[in-house]
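Removed from the display is one protein chain of the complex; every other protein chain stays in position.
Right, subunit A next:
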């Protein structure tokens, strides 16, 4: 008797809780998942955002790490979770749009409720400061003169660094005359660029600034502020859809989140991104803030998913 009263009370409470989920949300701490190791770029960004997100939503927020498989382990784990708004992952362009199209992962374009985008930086192709290449024209003529001689690096197959190289060299029609040398992470690749084992590498501006490097082209819709002399991909003759490439990222919850909860999370994200604290953090860490609300981000994400298929095709992944 006692037990059944308790059980029914529990069921009743659970039912009441689910009916009032949007009103009371959030009732417990929210988990933001970084699909990469602690200390990496994604992790730091999320840890910079978390306290401001917590303030905006009025609940505790904690960051957890679930690294592995270029971010696919965390994304695969999250897609199977209940869409209650208490778990979200910060996913980049590669985790959300590239990996599901090249690997047999249990998630795809319809697995998510996009909440908001947070950051986006255009990528750049660069060479060492003492490199003979001053422009992409130099590169094209050198590669055509000696096919098979030049090597471009990446931080791993399918990574944003790889896609930058593919956009540039496939866009200019010389990729088949070049060799691809993948590394594990940008650090070793940059070392080999300095040592001369690879001639080209591509990443965002913040990484490019770490060494004595010269950017040759930027994959942005217009020239970037810090480098007014560096031409855009369109200017050097790279056609759409390979002419623009951004390392973007944002918060995703599993598909089927209640609209009320989505709205609450979206508002909190907007408040957190706009907060003075996060703005200062972004300025210090070289994060290029690019906020999009849930609806806009959903459309952007789906468009990217489709247009990146061309990139994957060109990369031969």
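One rule holds for everything that comes next: a contact is a pair of C-beta atoms (placed from the backbone, for glycine too) under 8 Å apart; a residue touches a chain by one contact, two chains touch by 3 or more; residues count from 1.
The rule is simple: contacts and distances are computed from a predicted model.
Trainee: Match the chain absent from this complex view to the correct UniProt protein name in "4Fe-4S ferredoxin-type domain-containing protein", "Penicillin-binding protein A", "Fe-S cluster assembly protein SufD" or "C4-dicarboxylate ABC transporter permease".
Mentor: "C4-dicarboxylate ABC transporter permease"
Trainee: Have a look at A:72, A:204 or A:308 and name the one touching the chain we're not showing.
Mentor: Missing-chain contact among the listed residues: A:72.
Trainee: So one chain is hidden, and I want to know which residue out of A:28, A:82 or A:179 touches that hidden chain in the complete assembly.
Mentor: A:179
Trainee: In the complete complex, the non-displayed chain touches which residues of subunit A?
Mentor: With respect to the unshown chain, the touching residues of subunit A are 37-41, 43-44, 47-48, 64-70, 72-73, 76-77, 102-106, 148, 151, 156-158, 179-185, 187-188, 190-192, 194-195, 197, 206, 209-212, 281, 284-286, 317.
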